[in-house]
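Right, I'll just put the structure down here and ask away after.
Only one protein chain is missing; all other protein chains are in place.
Up next, chain A:
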Amino acid sequence: MAGGVCERVAAISLIAVLLQLAGLTLFVLGFFPVKPALMGIRYVYMYVLPFRLFSFSFSHNYLSSLFLCGFFQEVSGITPQYDRLIIMVVDGLPAEFVLGRGGQLPPTEMLMAMPYTQKLLTSGRALGFHAKAAPPTVTMPRLKAMTSGAIAGFLDVAFNFNTQALLGDNLISQLARAGWQMVMLGDETWLRLFPNTFMRHDGVSSFFVKDTVQVDHNVSRHLDAELAATDWDLLVLHYLGLDHVGHLGGRSSPLMPRKLKEMDAVVQKIHQSLTASTASRNTLLLVGSDHGMTDGGNHGGASYQETDSLALFILGTDKLNPSCDLHPQILSHNQHPNMGFSILTSYQVDMVPTLALQLGVPIPKNSVGVMLAPLFVTLPYNEQLRMLELNAWQLFRLLQVRSPRSLCITSLCSAKLGSSAHSHHFKSAQYWGGENEKGDQELCALFGRAIELHESWRHNNFSEVRQSEFESVHQAYLAFLKPASERLARGTTEKNTVFLISGFALMLFSTIVLIWTLFFINNFMSSSGVKELQPDTLHPRRTGGSASVEEIFALGGIFIHAFSLASSSLVEEEQYTWHFLLSSLSLAFIRQTLQSNPSSCDSKGQDFEMLQPDLLLFQGEKDVNGLLKETEGDGLNSDFRTPTESLTHTEFYWTFTLEIFPLLLILTTGRLLRAWHRSGVNWTYLPDIAKWLDEGNPAISSTLTYVSLCFVSIVGSGLVLFPLPKQLLRQAIVVCLGVATILISLYKKLAISGGSVNVDNLPTLIARVVFGVLSFTSVLAFVCFPWVVPLPPRSATAQTFVNKTGEQWWDAVVLEAGVQSALDSIGKVLISCWCLLQLLLQQSVNAGPVALLFLQLLIVVHYLRQTRLRHSYWLSVLMLQWMGASGHFALGNSNTLATVDVAGAYIGLSSHSTVLSGLLAFIITYASPFLFSLGMLLWTYPLRTKKIKTVVGDYWRRPNFQQKWELEALTVPCILPMALNGVSLVVFTAILVAMQNHLFVWSVFSPKYLYFCAATVCTSLGVLIFAMTSSYVRWVISQRAYWLSMCTK
């Protein structure tokens, strides 16, 4: 039975881990489906009733663009209002800066910064909308929405870095097909979305987030030439500077007013050149933003501040149809008493049908927008209604695709085809239940009513103009369009049930297997009597299998956390849960330490500690020889408890203090870390240390950065040098760490002094060298340490142990001592490298938390080593996992996508690379959990104590101990993190499925699920590294032990 147990356990858990990952993938694919959409480009379909979808089937591919333009106009019956368009996108500009919020004017500095735009608004030459953007509020999906009108599936955010050509039907390709000539200046995302569409372009990269000046200058420098040119019909300007300002300094950055002024000057320049030009073309200027930003300048989530983007239609350039008479009508309806202009709200996608109808091209097929009716009030009534009709047809067709099984839609279609009396069919279909069906029925009814009213309007008084009847048709259309648009945007798509169930089943199965494996290991350990032989330093051994308070609490805590995620606010504020649980566990440990008793430890000695590799290493051969003889004598006694000297009271109090002090330190550092970033969603505005550092004296912040750097570097080097300072390898590693430290401080110095000026190549170069040095150091440590770690001398033992058991015993001692020592050394190097890497990549406010987490890891490892005989192994692993999870939020992360640090993801990169910047973002986000995973390499290593005698005796008596040690110390750290992750993953998956109709499913639960996926990947990677390191080290050490024995024989 000896050989296979460890291997079997490893194989089973490997399979379970793979199953977990596979199940997760399946579930994600099933739960976040790609929305069904209409393929191809829309032509004439738009102009026929949706029920006769395929009655026209001739192709337009060979028709000239000129013919198409005329054809569109003829069939649609509307004349385009404009024949030229300028889209000016100001990345990340919240509408609040221009339009104010809730009837209040924008802050004075914003008002002062944009005088020309404000003048346009108050004089009625511009119409501004709060255009609500759909999450994820990042540039690429927003641009797609602004041009195609479609709201992308949730998973699109995962592909944000990976900008690809927009293949679906969209405004730009419609215009291109109509023969428009286009020019693009600004964010090169446009070029990737629409390759080969622009005749002239100058793309700038959104890549260097720290550059706020050059990036906009590169756009504006072409402006004069382009405004003078007459060969283009569409000009796209995309300014990135404002977003960069936000990322660097938040909404209230001192650079913000200056940037707004610059944008205002651009608007002024364009508008004045348009009004001054004599060309008889109607040009529409649309100033929009793709998304807003939070107070901290981030974006990605679904908060009001992030989704509040701007759509500003500047109409004053329309000379044929001067809009001065347009505005009073709108003003009378919507004007807010406090403001000089009207406040209108819309969705961002509403821009698409509006522009399509204004420019006389078909509405893109998958658009879910509703035309912005206030912009069309100057048109004749029949044209307005015709436009609404086209929009309604288009949305209805989309509804038809979205719910193909809906009875009322089908019946409406068949009714339309047969006769016009369709109301009867509605009623007959009404008893078919279902939530979706009910919504569909309502929409059908609204659509039918609008069509009917329109038809009767057309029949009765086609030529006459009657205000009231027009109003009723108008209202009927809007009554259909608004809910239909919202329903389509919400995207109640059908999920792939097979994927969902099989994914969930796989995850559940894998978790059960992992937990079963843990139980198996536990049983195996206790059945072979190892547990009983583990003595406790200060505490009387608990009798029987009863669990301690900490163990019960830890088990409860796992489930408390998992089930707390059913509450959306506890998902948003998960940092409190982790901090609370971690503090409680520390408190439970303190309580346990308080149980220690000077009187009870008299009978047992401190020296029952486990193996002391260091001391074995340093013992001369002679000593060991003598020692072994001594123990051999001991071993002959059948008495298991060797009486040893008792602890004195001073020693007891000393040990007691040493045990309780780390716990108090963990509590203190934990509280400090909790206070560093407020994190979460609801209380982000409250002060925290990071805000204080940001707003306070920059000298404090930079000093803190350097102090943290020095701390990590010096402590890391000290750890590597201890306990064998004379080895060449250790010295080399320390030199590498030193070089990395110097380079990082140089980088920080450049970054601080450089600020927001030009992009320099030097920091990039330095960052790359740091990456190189750190990975070289890690690999060097990984490869070399097992070969150079000294093994206990063996030569003397051959004579001492004549019998076979002795041989085996010594082999095992060598193996365990060597493996532990090598793992410890490798782990120290890895955590030092990881922390240095984080100090380079993280924002400078996070330097303090990184150092604190490093400190916390060392403290907890010290504590767990010291009390390792008292706790189960799994409790130690769990403690490390929880600290990692708690630290994750201390670095400013939260469960919204907005807190992913995008700025750091480009450090050291000179060109855009999806994989590399994604990897860097992952490294930054999962800094803390990964650090504590690496920390598991450290804690298998025991503490040094002065007494050694009975250590050997302990080993002598443990049957099969090598196998058991391997099982416990090497496989539990692999299996337990995956099992813990599996438990919360399974529970949260069930919660997500249960919550799929919850209001917050897309804004709270789904982002959390993405974080869960990333956390699963992170845990698997940590476990993989542990497994690789331990098996490699074990192999090397056993080879060396074998050679050693060969030599001595």
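Rule of thumb we're sticking to: contacts are C-beta pairs under 8 Å (C-beta built on N, C-alpha and C of every residue); 3 or more make two chains touch, one makes a residue touch a chain; residues count from 1.
Definition applied: contacts and distances are computed from a predicted model.
Choosing from "Mitotic spindle assembly checkpoint protein MAD2A", "Vacuolar protein-sorting-associated protein 36", "Phosphatidylinositol-glycan biosynthesis class F protein" or "Large ribosomal subunit protein uL23m", the protein name stored in UniProt for the chain missing from the display reads "Phosphatidylinositol-glycan biosynthesis class F protein". Residue in contact with the omitted chain (choice from A:T122, A:S472 or A:Q595): A:Q595.
Checked against the full complex, the one of A:L29, A:L587 or A:V788 touching the unshown chain is A:L587. Considering the full assembly, A:E573 is the residue among A:D264, A:E389 or A:E573 that touches the omitted chain. From the set A:G186, A:G503, A:G670 or A:G818, the residue in touch with the chain omitted from the display is A:G670, counting the whole complex. Although one chain is not drawn, its touching partners on chain A can still be listed: residues 564, 567-570, 572-573, 576-577, 579-580, 583-584, 587, 591-592, 594-595, 597, 667-668, 670-671, 674-675, 680, 682, 687.
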